[in-house]
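As you look at this complex, bear in mind that one protein chain is not there, while each of the others sits in place.
Note that the chains are named A and B in the order they appear, and that numbering of residues resets to 1 at the start of each chain.
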Amino acid sequence: MATILIKNATLASGSVTDITIDGETITAVGTGLSATADTTIDATGLVALPGFVDLHTHLREPGFEGSETILTGSQSAAAGGFTAVHAMANTSPVQDTAGVVEQVMALGQEAGYVDVVPVGAVTVGLDGKQLAELGAMAASKARVRVFSDDGKCVSDPVLMRRALEYVKAFDGVIAQHAQEPRLTEGAQMNEGKVSAELGLTGWPAVAEESIIARDVLLAEHVGSRVHVCHLSTAGSVEIIRWAKAKGINVTAEVTPHHLLLTDELARSYDAVYKVNPPLRTQEDVLALREALVDGTIDIIATDHAPHPIESKDCEWQAAAFGMLGLEIAASVAQEVLIESGKSDWSRVAQVLSQNPAKIGRLEEQGQEIAAGSTANLVLIDPTAKRVIETSHSKSENNPYRGLTLPGAVKHTIYRGYATVTDGKLAAKGRN
Amino acid sequence: MPSRTVLTDGDIDRAITRIAHEIVESNHGTKNLILLGIPTRGVQIADRIAQVIQRHYPDFDANASVGRLDITMYRDDLNLHPNRAVTETTIPAAGLDGAVVVLVDDVLYSGRTIRAALDALNAHGRPSVVRLAVLVDRGHRELPIRADFVGKNLPTSRDERIRVQLTENDGETCVVIES
Partner (left out) sequence: MSQLKHLLSANDLSREAAIGILDTAEEMAGVNARAIKKLPTLQGKTVVNLFFEDSTRTRISFELAEKRLSADVINFAAKGSSVSKGESLKDTAQTLEAMGADAVVIRHGASGAAQKLAQSGWIEGAIINAGDGTHEHPTQALLDAFTIRRRTFGVGNSAGRGLDGLNVVIVGDVLHSRVARSNAILLNTLGAQVHFVAPPTLVPANAANIQAQIHYDFDAALAEVQPDAVMMLRIQSERMNASYFPSEREYSRVWGMDSTRLAALKPGALLMHPGPMNRGLEITAVAADSPNSTVLEQVSNGVSVRMAVLYTLLATERI
C-alpha cells in the first residue's frame, strides 16, 4: 500500500507536527519529518484529529436502498470526516442474526470508505418481545458490541433488565432509544407552547426522562453498562448527571440537530424538521450544550436518518421522522465547543472519536495520533465557513440547508487510504 | 397638480335644481319615482335632488324614495385591481317592481359603472323604466350608454381628472378639473 506524508498539521494539543503513514499504520509523528512519500499533504492551518466514529447511523441497507445504501452512506460519512460508523439495526431484514450483521459488515468492506460496524437488534424483529441472538452476533465476524432497537424503545422493563444482564457476558452495551410508547402515541413534535398552537400531538419530555431514569437504575442494579441514544431534554441531562455522580456506568450521546435546532422550526410545518426524539426548546439546547462541555454527555452521534422525497414532501403527520447529519457533525461540534470558547479540540476529538470508539470497543479507531496507531485521521480547516447546500447522501432531507456553519473537512484518511482529498470524495473506496 | 374649478357651489346647486325639475317633467309628476344613488357621491346627489323635488312637490316623500345601489360586485374590472370593499345597498321599502328608477351618479365617463348598476338593479326587481341622471358628463364612452339628465357637459382629455367635491363628503362643494 501507499505512503503518505502530512506536513505541518496542528494536533488537538496545539502543537504543529508532521505525520507519516505507511499502509494502514502511522509510522511517525514529529517535526521535520522528511520522508519521500507517494502522497504529500500540506496541512498548514489544518487541525488533525483521529478519524471520527459515529455510534448512531442509519444506512438503510438492506431493505430501504431508495433512501441510502451502505455505499452512499459510507461516502457521506467519509465526507464528514468519519472513519467508522455503527449501522443501526432497523433495516429489512432487521439486523437480529449473525447472518445479517455479517452481510452488512461485508457490504461496508466492499464499499471501502469507513468501517461499517453493525449494531445488533436487542429484540427479534425489533418487536420488543423476545431477545435476539445477541451472543451469536457478538461472536460473528461482525463482532457486534452495541445493541439497540433504535427507532423503538425497549419499553418492557423485564426485557431491558435481561438484555442489560445478558450482554455482560461479552462486554456488550445496550443503547436505548428512550421513548415511553404509551405517552407518545401519535406524537408529532415536542409537547410545549408551539405544539399547542400548531395542533400537533405532543411528545412530552417526561416520556424520555422516565425511561432513562428507569434504565440507569436497572443498570446499577445488575451491574451493567448502558448507553442512552440521542439525549434531547434538559431533564434527561440532569438524570445522567445524577447517575454518573452515583457511579453508574452510563454513557450518553447527543445529535448535532439537538445541539442547534429548536421546535420553533415546526411552525413552517416543513417536515424536514420532523425527527424522533423531536426538536425541543432553546432551554433544552443550552442544557445539552453545557452537558457536552462538562462531560455529562460523552459523545456526539449523528442519528443520520435519510428518507426519500415522498416521505418528507407532504403534510407533517404523514412524513417520516429523521434528518441527515453525517456531513455537518464536525461543524456543529466546532460551533458548540470551539466557536463558543467553552472548550477545545481535545474535547472535539473525545466526543467525535475517542469516546465513541471506546463505547463501541473499537480497537483501531479513536486512537491517539502516534506511531503504531491505525491510520484513521481527519484534517479540518477550522477557518472555513460553509453554506450548507448539497450532500453525498442519496437523500435530501437536510435541515441545515441554507445555514452557514464553521469548519470544513479537507482530508479524511481511512486505514491509510485517502477517502477525501482537498474536500473532494475519492471516486472509489480503498478496496 | 394644476387644477381649475369648473363648477362652483352655486353652479352645482342650479344644475341639481334643473335636473330635479327635468325628472319630474319627464315623468309627468312624482308618481312611482325612485332615486337610487351610486356610492359614494351619487348617493349625496340623489339626496339633494330628492330634497328639491320634495320642496316643490310636497306629496313626494324624499326619505321613502331615495336608496343606494352598491355596484362593486357587478363590476367588470375586479381582476384588474386590489380587492374593493363592498358597501351597503338600500332599496326603498316600496320595492322596484313597476317603479320609475332614476340612477344617480356624480360623473359619467366610460359607462361601465352604469352597466354594472343595470345588472345590480336586475337582482332587486323589475322597474318599469330606468333613467340616468349625472352631475357631470365628461365624454369618452366605452359602452353605448347615455345620460337622460345631465348637470354639465365637460369635454375632457383622458389625462385630465375630474374631482367632484360635495360638502357632505368633502367639506366644500365644487367640481374641479386636474391636469
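In this section, contacts are C-beta pairs under 8 Å (C-beta built on N, C-alpha and C of every residue); 3 or more make two chains touch, one makes a residue touch a chain.
Predicted, not measured: the structure shown is a model, and the values here were computed from it.
Visitor: Quick one: jot down which shown chains the absent chain touches.
Guide: Those shown chains that the absent chain touches are A, B.
Visitor: One chain is left out of this view; which of B:40, B:89, B:110 or B:169 touches it in the full complex?
Guide: Final answer for the missing-chain contact: B:89.
Visitor: Identify the residue among A:169, A:196 or A:387 that touches the chain left out of the display.
Guide: Considering the complete complex, A:196 is the one touching the chain left out.
Visitor: Tell me where the left-out chain touches subunit B, residue by residue.
Guide: Against the missing chain, subunit B presents residues 70, 73-74, 78-89, 119, 123-124.
Visitor: Hey, which subunit A residues sit against the chain that's not shown?
Guide: Counting only subunit A, the missing chain is touched by 188, 191-200, 202, 204, 268-270, 310, 313-318.
Here is the rule we go by: only the chains that are shown with their structure count from here on.
Visitor: Measuring centre to centre with CA averages, how many angstrom lie between subunit A and subunit B?
Guide: 77
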